[in-house]
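A single protein chain has been omitted from the complex, and every remaining protein chain is retained in its original position.
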Amino acid sequence: MELNDRAQIHTLEGLAAAILMVITMLAITQSAMIVTPQNELSMIVHQEQISSDALTVLDIAPDTAIQYNLTECVAGWQGNESNVTSSNLETLDNELANLLPDIKYNVDLAYVKDGELNTKQVIINGAATEDAVVVRRLVTLSNSSVTSSGGAWNLTDDELMVVEVRLTSWQI
Amino acid sequence: MMMDEDGQISLDFLLGISLFLIALMFIVQFIPGLFIPGTSGEGSLDYTAYRTATILVEDPGWWGNSTSSGTDWEENTDNILRLGLAADDDSSSKLTNTPNLLSKQKITQMMMVNESTLVERLGLYNNVDGTLFSYGYNISITQNDTPQSLNNTPILLGETIPYDRDVSKITRIVLVEKGVEAQFEADELTINASEVEDPILNVTGPLNGEIKVQISNLNITGVDPSFKRLMLDGVQLNEGPDYISHKLVNGTMIPLEPTGKINNSDIVIFYIEPGIFNDTRTYELEIDLKDITFTKSGPPFLDFNQYIKTFYEPAYLTVEVWN
Partner (left out) sequence: MADLKKDSNGQWIALSGFVISLIIIILAVMANQAVIAGYHSSNAALEFPKENIRELNLQTRDNAAIARELAYEINKTSNESIHIIYDDLFNNCSSQMRMLYAIHGENINVELVSINSTTKVSNASEIDMIKVNITYANEKTFYVAEPEIIEVNV
């Protein structure tokens, strides 16, 4: 009887030790680390960088590089907001699509008129996903630049308007 | 009886200890997998790629010796302090107003900089306790997934990308200098009085890089307005290897087939490949058209070089780094 009683003691110990170690292990791997966000962060930074590059390139492009630069595209805006089926600013849309293959984007314009902030959607290519990033670039419009691009901003001759081009982009 | 008792104890002990050892082995083989993805090395690799691309694209670079310094390192390659490709119109200020616009001279010079200077000046190495380990890297400028050529060498630096490593990659959109461009209104072009459909341009070489000729406001005078061929000093150039022709219709580029009709609102564009105007002399470039006429007669023919501007095209600069 004494024998039977002592018989499984080492087995039980081993089992307890094994379970303890495995559970610790699992607990650590489950709670594991800030490793994934690091990768995610660099993906977001990359996405931000390339979107921002697209706007920069459009903004600084000399006439001999891209036909209409960012200022000219924005100056030509007719003042209509977009809905899902029709995009305004088609030249800008085409140029962005060329520069950003495999990336979807929406474009908003934000500007201050009579002391109030206005935000208008001008290019809609779909609903932004969770990991979408927003980059922005400013352009300054005067009545002469608006007139030469055929836009409808209704600026007076002694007025300058700063417009923020806001690009929301995400990977397909 | 004594023997029996010993036997049972060691079976129990054996079972316990092997359970323990199995669990231990399981954990030991788990440990490397637990820590490797979390090492900060990978993060710093991402950061190295990001930093390298940022410096190349947004910085004009810097050189300096004991007496002077500037961003025009491409002309002072012995004293390079920092490599950057952004074009800069004022070499004494440290910043450029045109990030993302790359200078052709700087790219050319970067391709000639020796390996160790490049690694050192771009910081493509890891410093572990004072010992430097250089990263593997690959830097390229591509358009439509093919490396861009500069003076007939593809812009490609570093090694081929290994398939069995983790590679940190970052892509930037840049504008690269492709060559020169000239835009003409049709009524500016000159012809030989006898051939009113064939305008002639005087092109003075050497011109390296691609050449883009753009003609707008054509005067259509017949039923089949079209492009026939380009002639250089009386010799026909070959479409394809020597040049490509396009027409720009409402902002879209369409190949200009020899039979395709041209409207007067279309802009005709020729891309002439690098290397055609390599010598130091004046070439006569004749554009043979049909049912499109010009009025201004020469000689002297129109001087192409007076109209030229540098032209840029969007491209992708990619930096890849691995351990």
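Order as written gives the chain letters A and B; numbering starts at 1 within each chain.
One rule holds in what follows: contacts are C-beta pairs under 8 Å (C-beta built on N, C-alpha and C of every residue); 3 or more make two chains touch, one makes a residue touch a chain.
The model shown is predicted, which means the values in this text are computed figures rather than measured ones.
A.B. asks: Looking beyond the chains shown, say which of A:N80, A:T140, A:N154 or A:Q171 touches the absent one.
C.D. replies: Answer from the full complex: A:T140 touches the omitted chain.
A.B. asks: Write down which of A:A16, A:A127 or A:A152 is the residue touching the left-out chain.
C.D. replies: If we include the chain that is not displayed, A:A16 is the one touching it.
A.B. asks: Among B:I27, B:V119, B:V167 or B:I244, which residue is in contact with the omitted chain in the full complex?
C.D. replies: Selected residue, touching the omitted chain: B:I27.
A.B. asks: So which bits of subunit A touch the chain we can't see?
C.D. replies: On the side of subunit A, residues 2, 5-6, 9-10, 13-14, 16-18, 20-21, 24-25, 28, 33-35, 37-38, 41-42, 45, 48, 52, 56, 110-112, 117, 135-140, 142, 157-158, 160-162, 164 touch the unshown chain.
A.B. asks: Mind pulling the subunit B residues that touch the left-out chain?
C.D. replies: Against the missing chain, subunit B presents residues 16-17, 20, 23-24, 27, 31, 34-35, 38-41, 43-44, 46-47, 50-51, 54, 58, 97, 99.
The rule is simple: only the chains that are shown with their structure count from here on.
A.B. asks: Rounded to the nearest whole Å, what is the centre-to-centre distance of subunit A and subunit B, using the mean of the C-alpha atoms as each centre?
C.D. replies: Computed value for the inter-centroid distance: 25 Å.
A.B. asks: What residues of subunit B sit close enough to touch subunit A in their complex?
C.D. replies: 5, 8-9, 12-13, 15-20, 22-24, 26-27, 30, 34, 37-38, 42-43, 46-47, 50, 53, 57, 98-101, 168, 170-175, 181, 251, 309-314
A.B. asks: Where on subunit A is subunit B touching in the complex?
C.D. replies: Interface residues on subunit A, with respect to subunit B: 3, 6-15, 17-19, 21-22, 25, 28-29, 32-33, 35, 38-39, 42, 45-46, 49-50, 53-54, 56-57, 60-62, 64-67, 91, 94, 98-100.
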